[in-house]
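See below for the structure under consideration.
Below, a portion of the complex is reproduced, with chain positions unchanged.
When the chains are written out, they are named A and B in that same order, and each has its own residue count from 1.
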Amino acid sequence: MGRPGYTGRLLVDCADRPGIVAAVSGFLFDAGANIVSSHQYSSDPSGGRFFLRTEFFLEEESLAEGLLAEGSIGQARGPAVSSHEVLRAAGAREALRERFQAEVAERFQMDWLIRWWDERRRVAILVSRHDHCLVDLLWRQRRGELDAEVVAVVSNHPDLRGEAEAAGVPFHHVPVLEEGGMMGAEARMLELLAGEVDVVVLARYMQILSGDFLARIGAPVINIHHSFLPAFAGADPYRRAREHGVKLIGATAHYVIEELDAGPIVEQGVERVDHRQSAAELEWVGRDIERIVLARALALHLDDRVIIDGGRTVVF
Amino acid sequence: MGRPGYTGRLLVDCADRPGIVAAVSGFLFDAGANIVSSHQYSSDPSGGRFFLRTEFFLEEESLAEGLLAEGSIGQARGPAVSSHEVLRAAGAREALRERFQAEVAERFQMDWLIRWWDERRRVAILVSRHDHCLVDLLWRQRRGELDAEVVAVVSNHPDLRGEAEAAGVPFHHVPVLEEGGMMGAEARMLELLAGEVDVVVLARYMQILSGDFLARIGAPVINIHHSFLPAFAGADPYRRAREHGVKLIGATAHYVIEELDAGPIVEQGVERVDHRQSAAELEWVGRDIERIVLARALALHLDDRVIIDGGRTVVF
């Protein structure tokens, strides 16, 4: 990419009807953006929903000019301000968003968002005593594999404090006390996290969150369940899988809804097993599936590639 | 294998205790057999069950001599009878079995069987209107991939008569009539099949067989279910899988017990799918999984590699 510029991504969700792609791509072209990739999906071409994910590249100059032409940020910059600074200013980005809302989104009654390459999200990880998913996510963050910042690890047990702190992430011990119970723990977590995080990951948290907590946390919650859902929902799936004699075991990452183990599935994985493997060995295999499935689900979410379509997901 | 001889296979199922392998392998050594492969499994080394599958090679001469030495078939053969003929005679094989029962099996209270390379089993295939599993099994039989003879195709619809007859297999139309219903159909199938077949395959039969039928058919019944059991047991699994938004779909071959879709699982397979695929396309993918999973399950069964251990299987 020879010339300087910025990468953004546009997500759209609206009722399907003709002309959406023409309107969106026309807007981006006028704004000087080159579409790098684009995926769309209609749940039903007549009367269904339309989903779009577009990645675009906008040259530095184009953004500045486009916005100036509209006059929308003219007052905000003096002659000595470089276009680079314009873009970085919240104002410039906000202007592009306002134009999209006015020129395209209103007409089609879209839910939409534009996210720029440097808008990293804040992740909270909730754990219990199992360390495998937490260790894996912290390692991936350190390597730069996740386009996000882990800002908090919260646990009902103190065991994994060392893991979090070694990675430079604040650890919060929020026990489920006899007095107050889970409701008390949820209240404490809401104090810590509500408004402070963009996504919550249950990395084997082993506690059931209430519908009230989910409503108030203000961020999507992704859970890893250690079975190939909907098989073996609930507790102790490896033991039940072994008793059942299944030939493949799996793990499922899903958005959490109030109904237990029932939210929209983001990613799943399976591995072949056989009768020789003890329950402990199935857990060995299972842990490897779990951490990879959870990490991929989180990466897909952070990449804005997961769109919820009723009880299921569309993954672009 | 330079010298002429015979391949047999010995299956053992008994309470686990020390000395079983020593006794079995000592017996085979004395009988002049070379063990080609052997697998064993203990569900629990103290107090569990012991399962063994051994393939052995017996030189022609060894069998004849070994048996003669025991005197057990001395009377049965004249001087002009070759040892080859001896072996082929039911008597010679029977003698080896009697010796095994007397010298080994009684001591350990074994369930066991010896099967010789040329003892092919008789298979009945029950179908409804879906042809994919039937066509596949008939093609495999024709190629010699299945160590069995398909002796009957039975259906509640006449549609697949042509497929069966083109493969030279008798087709029986056993409709589920208003009068008599499923009970009448089962009675007719018992007339046709009981005592005449060694294994029954439900190649998408789409009818529920009663416990009474299963008890009286006198042969194991293998079903293909078009989901990754225990997920989506019951009807219409592809539609439900799609609504659920699962990321992998599968098929399960299992022995049939009275409880629907709940018998011991023999084999399973899965494939990755995504939101773009319609229910029809999932069925496309599903049919491919079904025919391969069913064929493998049947081949494993015919190879005597599947042993039922309570509600699950051990597959050697």
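Keep this in mind: contacts are C-beta pairs under 8 Å (C-beta built on N, C-alpha and C of every residue); 3 or more make two chains touch, one makes a residue touch a chain.
Everything numeric here is computed off the predicted structure, so don't read it as measured data.
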Query raised in the report: With 2 identical chains placed here, what is the total number of copies in the full complex of this structure file?
Result: 4
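Here, only the chains that are shown with their structure count from here on.
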**Report entry** Whole-Å gap between the CA centroids of chain A and chain B
**Finding:** 47
Query raised in the report: What does chain B use to touch chain A in their complex?
Result: 41, 228-232, 242-248, 250, 264-265, 267-268, 270, 274-276, 309, 311-315
